[in-house]
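Complex shown without one protein chain; remaining protein chains in place.
Should a chain be cited, it is by its letter among A, B and C, assigned in written order, with residues numbered from 1 in that chain.
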Amino acid sequence: MSEQTPKAVNWMKWFDPRSRGVGMWAFIINRLSGLGLVLYLVLHLIMLGKLAKGPQAYDQFIAMMKTPFWIAGELLVVAAVFIHGLNGVRIILTSFGIGGDRQKQLFLIIMLVAGAAVIFFAWKMFAHAGGG
Amino acid sequence: MTENKKYTWNIIFKIFRKKAGQPAHYDQFDVAVNPDEYILDGIERIWAYQDRSLVFSHACHHSTCGACGMLVNGEEKLTCITTFRSVTRNGGTLRIEPLRNFPVISDLAVDMTGMFERMHAVSHRPVIADTFETSRGRKKEREDLLRLADCIECGLCISACPISATSADYIGPAVLAGAQQPGTFGENVLNIVDSEDGAWRCHSAYECTRVCPSNVDPAWRIMDLRKKLVLTRVKRMMGIKEKT
Amino acid sequence: MYKPRVIVIGAGFTGVALAYDLARRGLDVVVLERGPLVNGTSGRTHGLLHSGARYAVDDPESAVECIQENIILSRIVPEVIEPNGGLFIALNEQDMNYREEFLAGCARCGIPTRELTPRQALELEPHLNPQLKTAVTVPDAAFDPLRLAMAFTASAQFYGAQFRLFCEVIGLTGNHSSQISAVQFNNRITGREEVIEGDIVVNAAGVWAGKIAGMAGNIHLPIRPTPGIMVTYDKRLCQLVINRFNKPGDGDIIVPQRHFITVGTTSFEADDLDYIPVVQEQIDLMYERGCELIPDIKHTNQRAAFMASRPLLDSEAVGGSLTRTFKCFDHKIRDGIDGLVTITGGKATTMRLMAEKTADIVCKKLGWQAECTTKENILHSYREFIFQND
Partner (left out) sequence: MLEEGSLKDHFQSSDRFGEGAILWFSKILSGFLLIAVLVIHLVVNHLVVSGGLLSHQQIVSYYQMAFIPAMEIIFLIVVVTHALLGLRSVLLDLKPSNKLLRVVNISFVLIGLAAITYGIWLVVAILNQG
């Protein structure tokens, strides 16, 4: 008579921020950035395989990486690293009894730091690309 | 008694309907309300004057029983203490749905017996039969225990949790919080909370704490629980006897 | 072995306690309830497990029932009761005039009291009005309404009772007009009409008992539905139940529950019982009266306001003014209609006793030999409650 509601397809609910709060956003971007970084890690390891093939193969690849499109992609990785890493710091802190009742503020501070870091990297990376 | 003349707002209720063997749909009701009365009053009036087949749960009407949790415009609310003013305005629409992550009995009523069973399994006590607090305030060393006795088992935290949405076996924020009430873990309780479906399933979305109507702060309790569990397990691995 | 079937109408406190009592006596019990458990008067109680002191002067019969049942319930269902005790406080000379009478009444009814000096009282409850003249402790307690009903329900279910929630009774029928043997009801979950047969029907519908009895024939019950308001504030400013030292009046009781307090109540009359509007004037009155007892209510926020309609019995039934006691009617004796018994009146504190008396009558009518055993046995946990509709 009664219907069990949780179903496997509900995984989309992980990424549904409607009517949810700050903590949910933290959860969403942590999960998305985490999954994104796993994907990046796989690609990164494969690409680095070119190092073993000698200077020419690798440097050719690096040259391609210096186009604005790939720099933007790399910037995305940098952003994910900062968001996921700093959010990880938040989870470590709250899990060990620090700032558990201030998690919202903690999250916002962390996002500000991450934002600043991404801007710094963007400036650095695009400046180099332009100058190079 | 004089009629209540303060029904100054008109609200459109869009209510989730589900009868056994029939497809779910939404029904619309126009209700005149007092902005300072509670959403449950509006729903009860719909039942009394507009549609006697409407099924919803309620009992105490003052937030001690935890029966009347519902989704109000997608957000978990204990409807007996949520005023119209706090969620809408004159002429506004309220979408009312049953809590998520529980089996729906019919319309707005859900079956919470599964949660009760889990609360029972972790030895949570619903009413603290003692004067652990003085009227000057709570004795500090009993704060934890008392705050957990404030849990009214309304299920809002379980409805709001993104993990409960995908894993019905996740024992849920209320239960993880409640497990800490006795102060020490029995072996059974330890095995329940330190399990795949226990404290480790939480991914810190803090939605439970955000929707808790009763000051329990389940998210903080889960964080605290993990610390305790890691310490307990590490100590055991190193062969250190626990103080009993 | 053949078990007679008893159909109980209403899963308020009386209905669930009766189902438990009858099921323990080995009868086949089916409870029909139009909504969820205790959705009417019972759920919306103040949550006060009376010591009886409130009635000791004017209604000693109720007072004696209260103190006895208070002790029994505290023993059989401790899980949902907060036995913090209660305090009667006098704020002026008029209250003080009531003192002698009150203490004598309590002593007569067997309610233990202890008088405190104002200083002792303020030490115990620092938020009380510092103007208080005297204070007397009584064994009041607070309980959780839904969980109390669920404990009785779970225990009844353990002994085989069946609870059909969200099933609204629409008719009482029988082979002939003077015999009730079946109940028609509308299942709100499936939307279908159903009929259930039984050997006896017990009408435990509280303030709605008149409506149910009316389905059996031209029966008039002496019930006076008397609603009252309760207002909850969001800080726990007292640990004991605080009562005004006077004859029962408006807003003279404050019950602490969890992290809040509830002030009640009033008395007026209502016709439409399915929805009783919460009136602002009464909310204001509770605030005013509450502040007289505990001035710090000024520094709290209102958390909830709700109405509950007590099923008071009027003079025809008991030969006096309105009373908080209860009454069981066998409609064969009273109205010539067999197979129907009505239990009404009473209050949460006396729910078990009401069930015992009614079950005695039911068993006698059925010729069923079984004694009441609800006094001695601890109830099952409310968490063993199972939702049932069919």
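Note that a residue touches a chain if its C-beta (ideal position, glycine included) is under 8 Å from a C-beta of that chain, and two chains touch if they have at least 3 such contacts.
Note that the structure is predicted; figures quoted are calculated from it, not measured.
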| item | value |
| --- | --- |
| Contact residue for the chain not shown (choose from A:43, A:72, A:92 or A:112) | A:92 |
| Listed residues B:194, B:207 or B:224, member touching the removed chain | B:194 |
| Touching the absent chain when the full complex is considered, from B:45, B:100 or B:226 | B:226 |
| Missing-partner contacts on subunit B, residue numbers | 117-118, 120-121, 163, 166-170, 188, 191-192, 194-198, 200-201, 203, 226, 229-230, 232-234, 237 |
| Residues from subunit A at the interface with the omitted partner, ascending | 8, 11, 14, 31, 34-35, 37-38, 41, 45, 48-49, 51-52, 54-55, 58-59, 62, 65-66, 71, 74, 81, 85, 88-89, 91-92, 95, 124-125, 128-129, 131-132 |
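Methods note: only the chains that are shown with their structure count from here on.
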| item | value |
| --- | --- |
| Computed distance of Cα centres, subunit C from subunit A, in Å | 59 |
| Approximate Å spacing (C-alpha centroids) for the pair subunit B, subunit C | 26 |
| Between subunit A and subunit B, centroid-to-centroid distance (C-alpha), Å | 33 |
| Sites on subunit A at which at least two other chains make contact | 1-2 |
| Residues of subunit B touching at least two other chains | 20, 105, 111 |
| Subunit A-facing residues of subunit B, complex | 20, 71, 73-75, 100-105, 111, 160, 162, 164-168, 203-207, 209-210, 217, 219-220, 223-224, 226-227 |
| In the complex, subunit B residues that touch subunit C | 1-4, 6, 19-22, 34, 36-38, 41, 44-45, 47-49, 52-67, 80-81, 105-106, 109, 111, 113, 116-117, 119-120, 125-129, 131, 133-136, 149-150, 152, 214-215 |
| Contact footprint of subunit B on subunit C as seen in their complex | 35-39, 42-45, 47, 78-84, 124-127, 143-147, 149, 166, 168, 188-191, 230, 232, 236-239, 257-260, 262, 268-270, 272, 274-275, 277-281, 303-306, 381-387, 389 |
